[in-house]
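What you see is the complex with one protein chain gone and the rest in place.
Chain IDs A and B follow the sequence of writing; residue 1 opens each chain.
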Amino acid sequence: MKHFINLNDLESVPELVKQGRALKADPFSFQHLGKNKTIGLLFFNSSLRTRISTQKAALNLGMNVIVMNVGADSWQLEFEDGVIMDQGKAEHIKEAAAVLGQYCDVLAVRAFAELKDRDADYEETVLEKFRKYAGVPIINLESATRHPCQSLADLITIEELKVVERPKVVLTWAPHFKPLPQAVANSFAEWVLKTDYEFVIANPEGYDLSPEYIKNTKVVHNQEEAFAGADFIYTKNWSSFEHYGQVLTQDPAWRITPEKMALTNNGKFMHCLPVRRGLKVADEVLDSPDSVVIQQAGNRVWSVQAALKNILEAL
Amino acid sequence: MKHFINLNDLESVPELVKQGRALKADPFSFQHLGKNKTIGLLFFNSSLRTRISTQKAALNLGMNVIVMNVGADSWQLEFEDGVIMDQGKAEHIKEAAAVLGQYCDVLAVRAFAELKDRDADYEETVLEKFRKYAGVPIINLESATRHPCQSLADLITIEELKVVERPKVVLTWAPHFKPLPQAVANSFAEWVLKTDYEFVIANPEGYDLSPEYIKNTKVVHNQEEAFAGADFIYTKNWSSFEHYGQVLTQDPAWRITPEKMALTNNGKFMHCLPVRRGLKVADEVLDSPDSVVIQQAGNRVWSVQAALKNILEAL
Partner (left out) sequence: MKHFINLNDLESVPELVKQGRALKADPFSFQHLGKNKTIGLLFFNSSLRTRISTQKAALNLGMNVIVMNVGADSWQLEFEDGVIMDQGKAEHIKEAAAVLGQYCDVLAVRAFAELKDRDADYEETVLEKFRKYAGVPIINLESATRHPCQSLADLITIEELKVVERPKVVLTWAPHFKPLPQAVANSFAEWVLKTDYEFVIANPEGYDLSPEYIKNTKVVHNQEEAFAGADFIYTKNWSSFEHYGQVLTQDPAWRITPEKMALTNNGKFMHCLPVRRGLKVADEVLDSPDSVVIQQAGNRVWSVQAALKNILEAL
């Protein structure tokens, strides 16, 4: 594997899920791969799970780890070409990426959608410029439109917990007062579509995700209908794709409650975290034995470790 | 040892002091204990000594170390139960602690008193929630009411330097313009009370520490009286416990001066640092050979390394 930016960078989703599960059973067997190799973790945004699970995965593989909060530790970066840099941004991505590629064998980058310009976000400006200029493999730690480390951890979790060969998986929107990116939802859809799971998306009108990511997935605007018989309820808020970056509704009727979970087939509750209790989901759901959010977060280690192992093997 | 949060977590103070001194003489003999083990350091507040000495101790034990400034690197955490999280705090401690426990074999947490609500501070909300939800051992890097890593380093220092079997140790308040927590003073009292030292506390009226921590220790409101014949002068400012979190006086007469030190039995000057020169203590005292603050700070490595070694052995 050369990069881990999007699905085009990998050969087989099921094979990577299998490798993640194998690493979970045997975390330290590949430390020779990382010896004297350095990964640089670059955060343009806040992070807890991604920050720590990625460090852990790299250390499990014997790598050296260097972490940088781009804005606070370093210089503001310019991504536009051809500008005269006479404002606040002191360094251009062309130099920054190339220089970081001199120091690190692998770079992992988090850069959220800005939700101002849909085209800019969906062209994945930041991650693609790192791919173009760094000269070393890039791992996507959540970009404007995708979060593959999360999606791989999600599939590992489903594979661990599913009790039927072909579970029904529901991706449901839940309310939030702030405009959030579509990345986790987009990415989950893309990855689930590489499996043979039954897949349904539930969201209010105006919140349909980009067709490029969800293809011909069944989308319903009635949450109860979607939940009926579901094995996994994957909850996430996202802002509108159509009315880009807008919060069209905060309708509390879309909150996940025990009553709704009762409609499922003993469905497991999933969420990428952080999750706002009370707002998106009732405490009773998160505190029930059917909530698997902690196991899901734990699997973030094995997800990124699987990607990183493949990258190190191809160096 | 399962945790290192407060004195109830350990069996014997003198034994731990002894182990700390042994590690100082032989720092690298237990690296097998930490191999492929990860400690996560979580800072809700600023830190110099604690931040670096804890990293050093963990590295001495062969561990992997991950550091996170909670507010700046990650998400604001909610500690209240049952709230609807529709404000600035994006993640609940229930999830945050449990997730961090998935990634780290040991968590070390610094969370100062807020000095607004005495009950909340003295219930040790933050540290106890980490204990409850993380599922892994917790090390207290200064909580609302205690700083055991400091207290253990303090006792190591006294044991190294004492010239009589049962030294007279004075904990004295000194002036400061900001309201500071009682944690260092509370904790020092608790730990000294586990030794057979003669122990006296000197503070202005209105500044008596919580009886729960100082028990029946002699408290005097006359600094000179306390200093007479003392072997160790441990200086610290704290805000009022009774009038919780208030600065009742900044009386410069409580500043530590060479004249006051002359009342002691060639007493050593101790302070946990950082210390404000000129304000709490005269430069001449800090710059004299009887100031042992640097040695005391150096012992922070062996203090936390002793606690961590015990925790690793019990994993």
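Some notes on this structure:
The rule is simple: a contact is a pair of C-beta atoms (placed from the backbone, for glycine too) under 8 Å apart; a residue touches a chain by one contact, two chains touch by 3 or more.
Since the model is a prediction, treat every value here as computed from it, not as a measurement.
Interface note: of B:Leu48, B:Ile84, B:Val164 or B:Leu315, the residue touching the hidden chain in the full complex is B:Leu48. Note on the undisplayed chain: of the listed residues A:Leu10, A:Leu23, A:Leu100 or A:Leu279, the one touching it is A:Leu100.
Remark: the omitted chain is touched by one listed residue; of B:Ile84, B:Ala262, B:Ile294 or B:Leu315 this is B:Ile294. Set against the missing chain, the residues B:Glu205, B:Glu225, B:Glu242 or B:Asp283 yield one that touches it, B:Asp283. Residues of chain B that touch the chain left out of the display are 27-28, 43, 46-49, 51-53, 55-56, 59-60, 69, 72, 177, 273-279, 283, 286-287, 293-294, 297-298, 301. The set of chain A residues touching the chain not shown comprises 36, 38, 40, 64, 66, 68, 72-75, 78, 81-86, 90-92, 94-96, 98-100, 102-104.
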